[in-house]
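What you see is the complex with one protein chain gone and the rest in place.
Letters A and B mark the chains as written, and numbering starts fresh at 1 in each.
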Amino acid sequence: MVFSFIVIPLLVAAFLPLVGKFSKKLLPDVLTNAALAFLVFNAILLVKPIFNQGVIVQNLNWLGERVNLQVALDGFNLFMLFTISLVSLCISLFSIDYLEHYGHKSTFYALFLVMIAGMNGLVLVPDLFSVYLFLEVAAVASYALVAFGLGYDELEASFKYLMLSVVASAFALLSITVIFGMTGSLNFQAVAQGLQDLQARLVLGVCVAFFIMGFGLKAALVPFHAWLPDAHPSAPAPISAMLSGLLIKVSGIYALFRIIYSVIGLTPALSQLLMALGTISMVVAALLALGQKDIKRMLAYSSISQVGYIVLGLALGTPLGIAGALFHLFNHAVAKGLLFLNSGSIQHITGTRNLEELGGLGKMVPVTAGTNLVGALSIAGVPPLAGFWSKLIIIMALIQAKQFGYALVAILASILTLWYYLLIQRKAFFGRVAEKWSQVKEAPFWMSAANVVLALVCILVGIFFTPIFKTWISPAAEALARGIQQVLMWGL
Amino acid sequence: MSNLWFLYLFFAALLVFIGLYCLLTMRNLIKLFIAVEVISKGVSLAIVATGAVKNNILLAQSLAITYVVVEVALVATALALIINIYKKNKSLDVRLLSKLKG
Partner (left out) sequence: MAIQIILLCGLVIFSALAILLKDLIKAALSLAVASLLLGIIFFRLAAPYAAVFEISVVAGLITVLFILTIALTKKGDEVTEARLVKLAFPVFLILFLVIDGLVMKSLLQKIPALPAGPEAGTFGEVLWKQRTFDLVAQVGVILAGVLAVLALFRKKEEDKDE
């Protein structure tokens, strides 16, 4: 049942504040994790039907009346749904212990679930205006979550994030309105067909520019990235993991490329522009990350840089490039989620995130140090971890398409990535134990458990790379590539 | 009626411009949010006018109503944030919000 991906989180979120009156901690924990575990299970169950049928379109009847609750599920959506459910399950496991000192767990979980419902909805709808709406659902929840600590930095970051993000979505909506005016429809397929008959390339170009501006701001591509290094580090660690791991990808990259691939069509000029944007983000953010003292700020810059890789692969538009980019999207969601959760563990253990003060924690907290190493190496692209394969595929795709310059930059940027991750590892975990950290203890059980699960995913996906690539990534990439083919055949 | 489309979008763009100008230059937090409201007026004018000019008014109307609902949720969240910020530093000046640097 595809529709449950939206309804179940919303229902649970609506009941959580009431439940929170009776049970402050236990019941919200159990309910949230059960709901998310159910979604992961549901996503796994859907693999087989998608494999057999290709696309599922489900219409819901309500009390016998036919209403238009249409969801369309293909390989790409399912892949995104699975990523969202899996990472958010681990994050909510982590929150069980981490949220102890924030209080008001039920409100936190409710907002968390609304955000997940928004992202799932965004992934499932085949309609431009609904894309905007679910974007806004996830965004409103995320403003509150960034400010959840109610400290000075949190509020400031959240306000900046809100201002920029509202402007971004206003531009996306204006562009949607103009497209609606030109074609008289909002459904992806109908719009794509309507645009095919129109001779209005200039207006369409303006619309695309607005889309890139709006969704690029949500995805924090480099000219539009200013809010991210404030907003992501200020949030509580699970929410940083959520924002960096999932929200920028779903509301930025997914929305942008879904619209480009299924509605507008990827022209060579557009492809060049997006590849350039991706490369710039990749390099600039990696250089900025090197100078950071705060672990979470460094991780935030690293997110921008890795988003650059994903955009580069998707903008290339060849099947191999798309597959590599999607695989990197999954790997980055898992590994960056893991690293942000780890930074939360470090903060929980020591009370600081400043790299200069940390040192030699490795002997005291072997689990945190180990999982951190796995996540860092996976993002940096060290074999045999998962991140290596995805970067390799993206670079191979670039070479295959004869884009040698971009391939070279991608390789160089991945060396930079390795450098600053080793910097974190060396400053925080290796070396001499500073006097004041000699008494620290390992993080609580659920926090370590969530980290271990995510680290295991990194390792296992790397080892069983071939079957996973065949069953998960290829159908998703095929679904996307089919979209391009169709739109291209219509002659745009 | 179709040639009127550009007229309405002209005014919508004007509203968006006024809002953006204010967002980029002003310092008062509440002023900044009023600017966001001006932008969203431009957007809802664009939605309804597009529907009216292109014979899709019923659809456009339901979109505009949905947009109003989104606006209310945003306003509530943003004003709650502003009040919280005011409680912390007793001022609405955006220049005091520069502890974090991009």
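We take it that a contact is a pair of C-beta atoms (placed from the backbone, for glycine too) under 8 Å apart; a residue touches a chain by one contact, two chains touch by 3 or more.
The model shown is predicted, which means the values in this text are computed figures rather than measured ones.
Q: In the full assembly, spell out which visible chains the left-out chain is touching.
A: A, B
Q: Touch as defined at the start, partner being the missing chain; which of A:19, A:50, A:81 or A:125 qualifies?
A: Candidates A:19, A:50, A:81 or A:125; residue touching the omitted chain: A:125.
Q: Check the options A:47, A:69, A:226 or A:276 and report the residue that touches the missing chain.
A: Touches the omitted chain: A:69.
Q: Give the residue, chosen from A:150, A:269, A:290 or A:411, that touches the chain omitted from the document.
A: Of the candidates A:150, A:269, A:290 or A:411, A:150 is in touch with the missing chain.
Q: Which chain A residues would touch the chain omitted from the figure, given the whole complex?
A: 6-7, 10, 13-14, 17, 62, 65-70, 101-104, 107-108, 110-111, 114-115, 117-118, 121, 125, 127, 129-130, 133-134, 136-137, 140-141, 143-145, 147-151, 181-184, 198-200, 202-203, 206, 351
Q: Identify the residues of chain B touching the omitted chain, counting contacts across the whole complex.
A: Listed in rising order, the touching residues are 2-3, 5-11, 13-15, 17-19, 21-22, 25-28, 30-31, 34-35, 37-38, 41, 44-45, 48-49, 51-52, 54-66, 68-77, 79-84, 86, 90-93.
Here is the rule we go by: only the chains that are shown with their structure count from here on.
Q: With centres defined as the mean C-alpha position, give me the chain A-chain B separation in Å.
A: Using C-alpha averages as centres, the distance is 27 Å.
Q: Mind pulling up the chain A residues that touch chain B in the complex?
A: 129, 133, 136, 140, 143-144, 147, 150, 152-153, 155-160, 162-163, 166-167, 170, 173-174, 177-178, 180-181, 184, 186, 225-227, 229-230, 234
Q: Would you tell me which residues of chain B are touching chain A in their complex?
A: Chain B residues touching chain A: 5, 9, 12, 16, 20, 23, 29, 32, 36, 39-40, 42-43, 46-47, 50-51, 53-56, 59-60, 63, 66-67, 70, 73-74, 77-78, 81-82, 84-85, 88-89, 97, 99-100, 102.
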